[in-house]
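Only one protein chain is missing from this complex, and each of the others stays in its spot.
A and B are the chain letters, set down in written order, and residue numbers restart from 1 in every chain.
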Amino acid sequence: MKTWKIAALMLSVVLPSASLATDLEVTHWWTSGGEAAAVAEFAKAFDATGNKWVDGAIAGSGDTARPIIISRILGGNPMGATQLNPGKDADELIAAGLMQDLTDLATAEDWANILRPASQLESCTVDGKVYCVPVNLHSAQWMWTNRKVYTDLGIEPPKNFDEAVAAAPALQAAGIQPFSLAQGWPVGLMVNDILVAQAGVENFVKVYKDRDLAIAGGPEFTKVFESLAAVRQFVPADKMVPQWNEAVGLVIQGKAGANIMGDWAGGEFAVANMVAGQDYDCLPGLGVTPVLNTGGDVFYFPKSADPAVTEAQLKLASTLVTKEVQVAFNLKKGSLPMRADVDLSAANDCMKKGLAILDGSDAVFPNDVQMIDRDSINQINDLFTEFMANPDMAAADAQAKFVSIIEAAPK
Amino acid sequence: MDRPNPFFRNKWSKAASLPMMLIVWVVFVCGTIWTVLFSFTNIKILPLFTPQQWMDGFVGFANYTRLFKTDRWMSCPGITKILTEDWEFKCAGALPNMVTYAVFSIVISVSLGFLLAVMMDQKIRAEGVFRTIYLYPFALSFVVTGHVWAWIMSPEYGLQHSIRQLGWESFTFDWIADRQMVMYAIVIAGIWQGTGFVMALMLAGLRGIDEDIWKAAKVDGIPAWRTYLQIVLPMMKPVLVTTFVIVTSGAVRIYDLVVATTDGGPGISSDVPSRYIYQNFSANLGQSLAASTVLLVTMAIVLIPWIRMEFGKKSQA
Partner (left out) sequence: MANTTAFDQVPSGKKPTPFITWQRFVVYSVLGVCALFFLLPLYIMVITSLKSIQEIQGGNIFVPTMSPSFDAWEKAWNSACTGLYCEGIKVGFWNSVKITGPSTVVSIAVASVTGYSLANWPFKMSEFYFTVLLLGSFIPYVVMLYPLVIITRWMGIYSTLPAVVFVHTIFGLPILTLLFRNYFASLPQELFKAARVDGAGYWGIFFRVFVPMSVPIFTVAVILQITGIWNDFLFGVIYAGPTNYPMTVQLNNIVNSAMGGKAYNVDMAATILTGLVPLTIYFVSGKYFVRGIAAGAVKG
């Protein structure tokens, strides 16, 4: 049973030696244009090590893919590596001893010092052992605008959310959607972004992390809910699209002025050959306060009985955090690299803005998943979705429900 | 029915039913017990199976109290004012939506399916063409056909838009964007998808009726429509029951249809239990199992008395 550990040790010593090619199936749900291009960088780099990346893309979202991934692990025929959300989700799999321990590799390559911010590697660490590889940093607080839509109407392209709202009636009159929006989690993302931008990071964290009901029910949040009620008319329910990338696509095509979405939207603009600052604007913190939260994608490696697979898994883990792969992958994905010691001269405007914020670490705050349980997040999402789609729902009612969800959330 | 030798008579019957018995015990009974038991635990993502794990994760009725506090599952605001003047029985949420969908889709698709089957039974030309036309929706993956329905029903670029362009300015068909009407929009798509199969089932039932019945009815001078309603329909009762169960179970499990046409929108006004269960499945498994248990218990309460009534007597006859 210790074979994998021996293999891991051997690997860390004789890393460059040519081993036999092993096929490694990798599951993930990255299938949009920008995402697929980014994954191709991983595959290319892994194939170059003499192994073979067998792509197991499952389109949809984590909701579709997760039961499939868990079934495969449970059934005793796991994939070689898989994308999975860190934190509570994976903890159960780790506790059940189903995941490959990467600690030796992490120590040998000194991940603790080359990867930043520390919070990302921490979320991969359970009881001092490393179980996953963080591959990038994502932030959700971005507003994306198509400059041409505004300039064509003789309006100055908005520099923040409030300006975009001010310009909304003019866009609507011209038959253009002021804001595009996708159903489901993008609604929650948008509302949370507006909460952060208008009520401030400090209050947001106090509510989500410390469960401060006085703030959740207080005047700052009342103001936000009221302004959300005013914004509702610019995102009517019948104009919502099913997928986030379609909503971004509407901005790219000039059918919508702005979209609030995470930095991964940048990958779609890149695929469409648009230039940041010229064709489109990206506004971190919705242009109000430049803040970003830190989430990111990670890969886990389900334990395998086959030492050759284990060896290939460690090789892949090591490949994912090399400098070249980090740069190539993140440029395509639109996310920030995990390493500070890489050359990012090729980065576009948006990425540079993000990096600048990341360096001033007080502007960085935790992801909602790290602050509150998933069921409460789902309930909050449902509430926001309902609130944005139902013009009859009063701001005060929505706020009262929001407070009760926060109150009921397990500590 | 005479039964000469009960033991000999049932030997092969039991042997042939063995696979079914195994499946019933191992899959349905054990699977259901597992579902009910672990709905009392706080498992989140990884399913567990041992008694020790059950005891470790036991949280009592927490998942259930949470479930019934969730508006998305069911909210009946008026019901708290029961016996007062403001009382109204109006519920929203996934569970009531399913009931609305089930009632309308069952009534419409069963009656339309029977009507079509009778028409198809009139020795018409091109029966194969008509049958294929009614059945094809059943064959296509709903992921995309649902999207086409969303287009057709969209006030923005669907039927409403096109008919207004033709000059009928006041024409309105915006159910899919209307929170009160959206379930009926889904019923339309559901009827489109499921009626063909009901028709095929009814047609098979009609074709299984002895020709002599028709001859006898003809001799007695009974008009054809009365033969269908008063003689043939009662004879088809077993097939009707089958149809009813198939359509109902489809309505209870409705998932793809909603995901593809509205994805629960506008807001969460067209959510259904299966979608709720599926969305919690890989994040909050215990909660998902609690919702399944509620669904299962509801079905059992409704169905078991009916099954006893419907099938209980017959085997003793």
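Convention: a residue touches a chain if its C-beta (ideal position, glycine included) is under 8 Å from a C-beta of that chain, and two chains touch if they have at least 3 such contacts.
These numbers were taken from a predicted model, which means no experiment stands behind them.
From the listed residues B:Gly93, B:Pro137 or B:Gly190, report the one that touches the chain absent from this view.
Considering the complete complex, B:Pro137 is the one touching the chain left out.
Using the touch definition from the top, which of A:Ala57, A:Leu98 or A:Ala308 touches the missing chain?
Here the residue in touch with the unshown chain is A:Ala57.
To test your reading of the contact rule: which positions on chain A touch the chain that is missing from view?
Counting only chain A, the missing chain is touched by 25, 28, 30-33, 36, 39-40, 43, 53-60, 64, 67-68, 70-72, 74-77, 79, 243, 245-246, 249, 252-253, 268, 271-272.
I need the residue numbers on chain B that touch the omitted chain, in ascending order.
Missing-chain contacts on chain B: residues 1-2, 4, 9-14, 16-17, 19-21, 23-24, 26-32, 34-35, 47, 49, 112, 115-116, 119-125, 127-128, 130-141, 143-145, 147-149, 151-152, 157-158, 161-162, 165, 192, 196-197, 200-201, 203-212, 214-215, 218, 223-225, 235-239, 241-242, 245-246, 248-249, 252-253, 255, 273-274, 277-278, 281, 288-289, 292, 295-296, 299-300, 303-304, 307, 311-312, 314-315.
Here, only the chains that are shown with their structure count from here on.
Just the number, please: Cα centre separation of chain A and chain B in whole Å.
About 37 Å, centre to centre.
Quick one: which bits of chain A touch chain B in the complex? Just the residue numbers, please.
Counting only chain A, the residues touching chain B are 62-63, 66-67, 70, 74, 88-90, 92-93, 96, 98, 183-184, 236-240, 242, 374-375, 378-379, 382-383, 385-390, 401, 408.
Over in the complex, which chain B residues touch chain A? Could you list them?
That would be residues 43-47, 66, 69-72, 147, 154-156, 174, 176-177, 179, 263-269, 278-284, 287 of chain B.
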